[in-house]
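One protein chain is absent from this view; the other protein chains keep their places.
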Amino acid sequence: MKFTLTVLNDPAHLFAGGRRRVVVIHLGFVPPEKWQVDMRLNQDKATRFQKIFFSFLSISVFILIWHFAVVFTELGNIMPSPFAIIKNFAVSFVKPVGKHTMPVHIAYSLRRVLTGFLIGSCTGIFLGIAMGLNEIVSSIFKPVFEIIRPIPTIAWIPLAIIWFGIGETTKYFLIFLVTFCNVTINAYDGVRSIDSDYIGAAKMLGANPVRVFGRIILPACVPYIFAGLQTALGYSWATVVAAEMVRSSEGVGWMIITGQSANNMMQIMMGILAVGVIGFCLTTLMRVLEARLCSWRERGK
Amino acid sequence: MGIQRTQAVIIPRMEVKKLVKKKRVRNTAISIFTLLMIVFIWWLVTDGLHLVASSAMASPVKVVQTFFRKMTDKSPDGATLLQHTLASLKIAMVGYFLAVIIGVPLGIFMAWIKVVDLMVRPIFDLIRTIPGIAWISLLIIVFGVGNTSRYIVVFLAAVVPCILNSFSGIKQTKDVHLWVGQTFGAGSRQLLWSVAIPTALPMIMTGVKVALGASWMTIVAAELLASSRGLGFMIQQGRGIYRPDIIMVGMVVIGIIGGIMAKVLDLISKAIIKGR
Partner (left out) sequence: MKKLTAVILAVVMSVVCFAGCGNKTEPDNTVSSTPASSEPSETQPESKDFEQLNVACIVFSSGIPVLYAYDMGWFEEAGLDVNLEVFANGAAVNEAIAAKQIDIAVSGFASVYALAASECTWLADVNTTNSIAIYARPDSDIVTASGDALLGSAETVKGKKIITNLGTSSQYNVDTYLSQFGLTESDVEMIHMDYSTGYQSFIAGEGDLIATSNPYSADLDAAGYVNVGTLTATSGISLMDGCFARNAVVENRPEEVTLFLGVLLKAMDALQDEEVRFEYSLDKFAEIGNTYTEEGLRSEFTTTKYVGTEFISREDYVLGGAWVPIAEWLTTEGKISEENLPNIAKSIDGSFLCEASGINFKSYGE
């Protein structure tokens, strides 16, 4: 029998429809002639067309329900119709909201998120692997880490302002915190997931530490790290609203916050739309990136 | 170019145990020492060397003092620390349980039935990254000033990991097992209950754990508008009236409770998985 086992890593990646890596094991007692193809049961691999069609369908239904709710119920007093929102969103690409047009706002927010994300990821990967490899490092940093982790971003704002002022650095720091917490844990779990027997065996066979690291530890960590990076990117983008509560005059978070204080529902919805769309693009990008890199991994093996 | 052989050393069992214990003691000592160093440096910066003004950042001594005073003192925000904590806990728990009750089954169904997945997923992917803070003023206008809007904010944050993890947990069910079940004539529903869900349980429990963290983290955002109680509210009121000690007390309490809840849930989930 030819069995197929699906090897999957983190939920987010999987959920977003990433390619499932397939490991084929064949049990020697059955002759190849008797192999049956496609014994997969969980074979709900929807075709691309189906996916696109249903996406279109469900989003359209959602928008239509919303539109009718706005037109025919009291919701209309509070919320604008989705068509109006989309129209204003498109218009904002040319006509400024506040001081800048929508693309500029998005660019500012992206810059803040990506900078914080980059610094947080590099630090996180480094520290996570170090913590996983060395007990002393782990004992030093783990308790600090456990204390920092549950504290929400907004609660950090007062301290961050004192340490970093009211400029861009504070925003980078807040995003850094979110990324760092997620990535470190994942890198740490990745290192810890390696069976110490492998490392022991490699050492017995004479591999020097660098080779052990490069050949065994790093490849084993990569799926965990990538899972961490994906969740971290999602959370970082979501935190941009909180980060931009620290004195800003641009950005999608700023748009939502000023919309809230001015009770400008249209502006709030435009900001929400921007956050949702860009967040979606970011997570898709991450997923595609990982699929590319992992296909390399499979060939390399 | 000889292969370097490391000598295999045989260590008696008692020695190994002693070594492990020594290491554990050493590690704990290092952890405690690090924490003490951090508190010391904190004290040095505030009260010791006055590098930061006490109106900007509170010293650890002041934080401890305020912590105990706030247990009974209602000023300056109208409620004691305990009242704030209970208010926040209530909001977090209600939103969290709603998220688990709705999210876990939803995730399972999305993984099991293709059509549900195809219909729900696009909307979910779009809404997923939108933080609770963004929704809050909208929700208050639609649902009024009661706690409902806050429950929904927490719900939105917690439901995402529930759905994601239940989904992937089910998807991960080994086809082998399902195939075996099918061979024995199990129908789709039986397969779901006796094969898929038990296998998915560890992943689901992870999701439930993550969701608890997420719901607790969101209370501060949820309490930004239209609350009169809660740890997030307490922190917000402390800002700008020159009470950094209240802010720190709030942060510390949030941190500690978050940690305790995570540990408790860890124990519970281990028990459930073992039981299975």
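The letters A and B name the chains in turn, as written, and every chain counts its residues from 1.
We adopt the following convention: a residue touches a chain if its C-beta (ideal position, glycine included) is under 8 Å from a C-beta of that chain, and two chains touch if they have at least 3 such contacts.
Just so we're clear, the structure is a prediction, and the values are computed from it rather than from any experiment.
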Listed residues A:Ile161, A:Ile194 or A:Ile216, member touching the removed chain: A:Ile161
Option from B:Thr28, B:Ser194 or B:Ser228 whose C-beta touches the chain left out: B:Ser228
Footprint left on chain B by the chain that the document does not show: 53, 55-56, 73-78, 137, 140-141, 144-145, 225-228, 233, 237, 239-242, 244
Chain A, residues in touch with the chain not shown (by the definition above): 98-99, 107-108, 111, 114-115, 118, 158, 161-162, 165-168, 214, 222, 247-250, 257-258, 260-264, 289, 292-293, 296, 300
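Please note the rule applied: only the chains that are shown with their structure count from here on.
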Partner chain A, residues of chain B touching it in the complex: 3-6, 8, 23, 26-28, 30-31, 34-35, 38, 52, 56-57, 114-115, 117-123, 125-131, 133-138, 141-142, 161, 163-165, 167-169, 171-176, 178-179, 182, 203, 207, 213, 216-221, 224-225, 232, 235, 238-239, 244, 247, 250-251, 254-255, 257-259, 262
Chain B-facing residues of chain A, complex: 3-6, 8, 10-12, 14-17, 39-42, 44, 46, 50-51, 54-55, 57-59, 62, 75, 78-79, 135-136, 138-144, 146-159, 162, 203-206, 234, 237-239, 241-242, 256, 259-260, 263, 265, 268-269, 271-272, 275-280, 282-283
